[in-house]
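Of the protein chains in this complex, all but one are displayed in their positions.
Labels for the chains are A and B, by order of writing; each one numbers its residues from 1.
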Amino acid sequence: MNPVLYNLMAEYGMALDEDRLEDWVELFEEACDYRIVTRENVEQGLPNVLIWCDNKNMLRDRVESYRNVNLYNPHYDRHVIGLLRLVGEKDGLWTFDASYSLFQTDLEGESRLFSVGRYRVEARVEGKAAKLKTVTVIADTGQIPSLLATPI
Amino acid sequence: MNPVLYNLMAEYGMALDEDRLEDWVELFEEACDYRIVTRENVEQGLPNVLIWCDNKNMLRDRVESYRNVNLYNPHYDRHVIGLLRLVGEKDGLWTFDASYSLFQTDLEGESRLFSVGRYRVEARVEGKAAKLKTVTVIADTGQIPSLLATPI
Partner (left out) sequence: MNPVLYNLMAEYGMALDEDRLEDWVELFEEACDYRIVTRENVEQGLPNVLIWCDNKNMLRDRVESYRNVNLYNPHYDRHVIGLLRLVGEKDGLWTFDASYSLFQTDLEGESRLFSVGRYRVEARVEGKAAKLKTVTVIADTGQIPSLLATPI
């Protein structure tokens, strides 16, 4: 596995957890695709998508709207991302999976499990740099409030 | 740490989580050993073993029986496996530990912590391929239903 990809996914989680959402957007290419689906829907062949941004401007818009509403859901996120499972590589485009656990901590300092699932990622590596082309979050956990949610 | 081993353990978790139990069995050598013990028993020197397969055919049998009963315990598993701690290497046989957290999600989409513990692994590396020789799951969590349980 390419160590650049380990660093990319570490930064992916850290940017979200530190509320650096604009930095998180910059991890993507312009022609990118980010979506959150539930595993149940995937396995039943249902087309439901909880969040879907099919280019970088949509990601930017989403982050901007989130900035306008996040007063109402103050919490800390914490991603613990597992080992990367390589699926394949072609012409510098790497496909891999990674399990994640996502915890939330409320204003009283209490932490709880918020979501678990898997990332399916395509990332382009050029030398020591890497950009995300597609990220599909396949959440095992079913209850995901979509309006106020930060990205997973 | 050998990156091949990172990929091996990532696939180990993904195969279980995606219910590809037959693929999981294929990660092992023919002469292998897979067992689940509790940490309490290990520390008290007790011989209790929750699951024990001492060759690959026993793993195959176990997966087959699981296929006949799994209707009764439908859920999603999710392994988040931590960094690998190298213990040693001799003649291509690597010994290492890794912590795991295992979450289960029920049919209502609710996720909960199911088990935490540690893997002690011996794996044989040949070039870019690796096979599991022994996997001992040492579970901190005590309550492990053994009959219907998927491997950890």
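Remarks
One rule holds in what follows: a contact is a pair of C-beta atoms (placed from the backbone, for glycine too) under 8 Å apart; a residue touches a chain by one contact, two chains touch by 3 or more.
The structure presented is a predicted model; accordingly, all values stated were derived computationally and were not measured.
Interface note: of B:V69, B:L93 or B:L113, the residue touching the hidden chain in the full complex is B:L113.
In the full complex, subunit B touches the hidden chain at residues 1, 3, 38-40, 80-86, 97-101, 113, 115-118, 140-143. Contact between subunit A and the absent chain runs through residues 3, 6-7, 9-11, 13-14, 17, 76, 78-82, 101, 103, 105, 108-113.
Basically, only the chains that are shown with their structure count from here on.
Our note on geometry: subunit A versus subunit B, Cα centroid distance of 26 Å, whole angstroms.
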